[in-house]
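Let me begin by presenting the structure, written as structure tokens, before commenting on it.
Complex shown without one protein chain; remaining protein chains in place.
For clarity, chains are labelled A and B in written order, and residue numbers in each chain start from 1.
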Amino acid sequence: MENENNVLEVRNLKINFNTYAGTVKAIRDVSFDLRKGETLAIVGESGSGKTVTTRSIMGLNSPNAVIDSGTIMFKNQDLLKKNRKEMDAIRGNDIAEIFQDPMTSLDPTMKIGKQIAEPLIIHKGMKREKAYAQALEMMKLVGIENAEQRINNYPHQFSGGMRQRIVIAIALVNYPEILIADEPTTALDVTIQAQILDLMKELQAKTNTSIIFITHDLGVVAGMADRVAVMYAGKIVEYGTVDEIFYNPKHPYTWGLLNSMPTMDTTGTELPSIPGTPPDLLDPPKGDAFAARNKYALEIDTKQEPPFFKVSDTHYAATWLLDPRAPKMTPPEQIIERQKHYAKLTHKAIDEHKDKHVEEQEEQL
Amino acid sequence: MADNAKPISAGDFKPVSAADRGKLDSEKISAPSLTFLQDSWRRLRKNRAAMICLVILIILFILAFGSGFFETHNPNATNPNLANLPPKIPGIDINGFNGTIEQSGTRVNAYVQAHAGNAYYILGTDYLGRDLFSRILYGTRISLEIALIASFFDLAFGVVYGIVSGWMGGRVDTIMQRIIEIMLSIPNLVVMVLLILVLKPGMSAIIYSIAITSWINMARLVRAQTLELKNQEFILAARALGESSWKISFKHLLPNLSSVIIINLMFTIPTAIFFEAFLSYIGIGISAPQASLGTLINDGQKNFQFLPYQMWYPAIVLSVLMIAFNILGDGLRDSFDPKGRE
Partner (left out) sequence: MVKYLGKRIFYIVLTLFIVSTITFFLMKFMPGTPLTNQAKLTPGQIHQIYKQYGLDKPVWQQYLVYLAGVVHGNFGISFQFSNQAVSYLIGSRMGPSLIIGGQGMVLGVLVGLVVGSLGAVKANTWIDTTATIVSILFVSIPSFVLAVLLQYYLGLKLRWFPIADWGGFMYTVLPTLALAASPLAETARFMRTEMVDVLSSDYIELAKAKGLGKVGIIYHHALRNSLIPIITIIGPLTVNIMTGSMVVENIFSVPGIGEQFVKSVLTNDYPTIMGLTIVYCAMLCVVLLITDILYGLIDPRIRLSGNNN
């Protein structure tokens, strides 16, 4: 592992899918780190490769997926080199996953108590009674009332929100190091969404689990994530802390995403959207994949893929706009507003820091 | 870093005009776009077994319906002198096809024994000296006719029944479903036998009895699918726009039912062929002297120990017919609903 604080390091991951029409280049050179106890949000449109990335971490990609290159390092071992048995031992124990649709992700003919206890029996070799006792604890922890009675219920006897709580209980029952949440609230009502997100944050604080949070909903990201990676057409185009991405975005695609998200200040009559559709990954375009939809595209975007440019120690973006030779472009108005807000934020932080420093000095005196 | 093979010039950092960006054509789709039927046909064509069966069925259709051209003899002409002759194909000298037969340990030429002269029967003759090949062709034609008739009733009656029942809903649906439930609790064969007894055995009795039993499954499946489609947005939209029920049925419902209908049709056909053969086999189907694969098997079975070809050939043709329809049906189902197979 390159960094002590990292629990997971993905490097140069490339994944192709063989289909009748040809090879779909679903993941085209993706690298990222996941730190201990943090929440990393991966944001992007459908088909941008978010889910394929996490499936590769779980070793659950469909049989026609081919790993072209790359490594996924976890506890100093490359997950991509592990066989099925070894991955079975990791899944549900060290790395767990929550799926999108709680209505279909529970076995309809098995009592939920058994479904929650299953990972304990598999990985910890627990006896039935002990596993059920722990499952019961877990049910209480995720906020299921009357857990003692409901442990013998079947999934169809629960509402969608309750089922997602059960799925979370199943995922966390072994206190995994990494939890992958693949759009865990998309299928739920908005009010229930907030409850589930709160629950996840609460449990993360208790268990110190690192979360990879997959979503297309930036609104959810703001309250949930520590860092954000924006994916487009099988690549990460920008990553940084949540504040950096929200208030100082550099990539035109991130601008588009943020602009299409309504905020409290949105006053216009029409919500701006990103024109066009993502490129066909059977035949990815030359240069920057986003160029065709990009109002700020440069000639170079059509010829050569942009490398990552460093914005800060934690913030990188892959756009030629950051090249010193590029002309000055004015981002959309809303983004300028955001950047102003960001400037205020950072100044405040510096001021606070100064004040503190002064206070300390005074105390010393 | 991306490949830096080409040097970057300052001119490269010019903004691209909106018009030039249009040329980048992000909407271009590399995979050819296929309609539902084209896509299904593509998948079916890749299914080798199904395609072989399709070809076999086409050949059998041509042979059976053009049997006037292929028949080497009149299928019903008896010739007691030339009874029970084994298969003989001129120019082929393999036991089983050269007109010889095992008799008390030694091979003898049955054709010479019967003074058959230059006559030959490529699949031999039966106990009355009738040409087996011609009779099998005739029997195959009966089977295929039954198949067509059963399909017709499936489409004409089953589909309509199902759509009406599903579309009307309410009381009409309840009553129509009760009728189907009662039909389902009587074994099909019993219904057929009763009808045939009333109508006198023969082709028309078989047609009526197959007509009355074959549509039920189709009606059930079409009804279920109609119920599902009825509440989908595109149908609701058509209703909201004030289109008549008739128009909706033909323009919106039928195209969406087509896969269910085609798949089920492919399973009705072998069932109908089986029932005809079955009834003829037990002796209340196609009556003598007409041939049916069922009667041929029954006749051949009596001599199976000594003249096995008399049962083998009609049995093989019947089985091939059934297998071909079943595999083609499976292939169609997989190509319409590719979930299960690659």
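Definition applied: a contact is a pair of C-beta atoms (placed from the backbone, for glycine too) under 8 Å apart; a residue touches a chain by one contact, two chains touch by 3 or more.
All of these numbers come straight from a predicted model, not from anything done at the bench.
Peer 1: Looking at B:Val172, B:Leu197 or B:Ala237, which residue reaches the missing chain?
Peer 2: B:Leu197
Peer 1: Which of these, B:Leu37, B:Ala224, B:Ala238 or B:Met322, touches the one chain of the complex that we don't see?
Peer 2: If we include the chain that is not displayed, B:Met322 is the one touching it.
Peer 1: For the full complex, which residue in A:Glu9, A:Glu38 or A:Glu97 touches the chain that was left out?
Peer 2: Residue touching the chain left out of view: A:Glu97.
Peer 1: For the chain not shown, which residue from A:Ala89, A:Met329 or A:Ala343 touches it across the whole complex?
Peer 2: A:Ala89
Peer 1: With the full complex in mind, choose from B:Asn188, B:Ser292 or B:Ser335 the residue touching the hidden chain.
Peer 2: The missing chain is touched by B:Asn188.
Peer 1: Write down which of B:Ile149, B:Ala205 or B:Met311 is the residue touching the left-out chain.
Peer 2: From the options B:Ile149, B:Ala205 or B:Met311, the contact with the absent chain belongs to B:Met311.
Peer 1: List every residue of subunit B that touches the chain not included in the displayed model.
Peer 2: 178, 181-182, 184-190, 193-194, 197-198, 270, 274, 277-278, 281-284, 297, 301, 304-305, 311, 315, 318-319, 322-323, 326-327, 330, 339-342
Peer 1: Footprint of the hidden chain on subunit A, which residues?
Peer 2: So the residues of subunit A touching the missing chain come out as 58, 60, 84-85, 88-93, 96-97, 99, 101, 104-110, 118-119, 122-123, 154, 156-157, 167, 170-171.
Rule of thumb we're sticking to: only the chains that are shown with their structure count from here on.
Peer 1: Using mean CA coordinates as chain centres, what's the gap between subunit A and subunit B in Å?
Peer 2: 52
Peer 1: Quick one: in the complex, what on subunit B touches subunit A?
Peer 2: For this pair, the touching residues of subunit B are 1-4, 6, 8, 10-16, 18, 21, 24-32.
Peer 1: What residues of subunit A sit close enough to touch subunit B in their complex?
Peer 2: For this pair, the touching residues of subunit A are 21-22, 276-280, 282-283, 285, 291-307, 320, 323, 325-327, 329.
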